[in-house]
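Note that one protein chain of the assembly has been removed; the remaining protein chains are unaltered in position.
Moving on, here comes chain A:
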Amino acid sequence: MSGTTVKQDLPPPGGYKPINYLRVPAKTYFSGVQMFVLFNVITFGAIYIWSYSAERMRKLRTEDRSARLALQPMLFAEKDRLYLKRMRSLRDEEEELMKGVPGWVVGTYWGEPIYHTRPENEWHDITPTEYLAHSPHYKQQYMVNFYKWL
């Protein structure tokens, strides 16, 4: 114990360096006015470009809609005729299928109609299941899943 020498921790010769307490600001690339101007140029320039192309696309969409509306009556006329043909063929099919069943009335459930209080000749649409009642199952699947192809 007595042979050990103790080295006192002391400042280096000449003393410690002065503490660096001054701020070191980051390097500035733009001044405030420049940044303000740049922000506004980019923002309003983009708004101008966006509104220009949005207006152009709106015009194109209007033109497309115009063509579609012009075609609509012709397509609806075809569709209505096909629909009525389909309804007649469905009724004929049911009549043919159930002709040997006593007590069955076509278009009803053993003589019980869907609507009791409405006149029989009144128009009502049929459901998709009824529309494809005498079709193979894959037709129904195709109709249900058709939107996935779009």
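By our rule, contacts are C-beta pairs under 8 Å (C-beta built on N, C-alpha and C of every residue); 3 or more make two chains touch, one makes a residue touch a chain; residues count from 1.
To be clear about the criterion, contacts and distances are computed from a predicted model.
For the chain that does not appear here, its UniProt entry gives the protein name "NADH dehydrogenase [ubiquinone] 1 alpha subcomplex subunit 8", which is one of "EF-hand domain-containing protein", "NADH dehydrogenase [ubiquinone] 1 alpha subcomplex subunit 8", "Glycerol-3-phosphate acyltransferase 9" or "tRNA (guanine-N(7)-)-methyltransferase". The set of chain A residues touching the chain not shown comprises 59-60, 62-74, 76-78, 80-81, 83-85, 87-88, 90-91, 94, 105-108, 113-114, 120-121, 123, 126, 130, 133.
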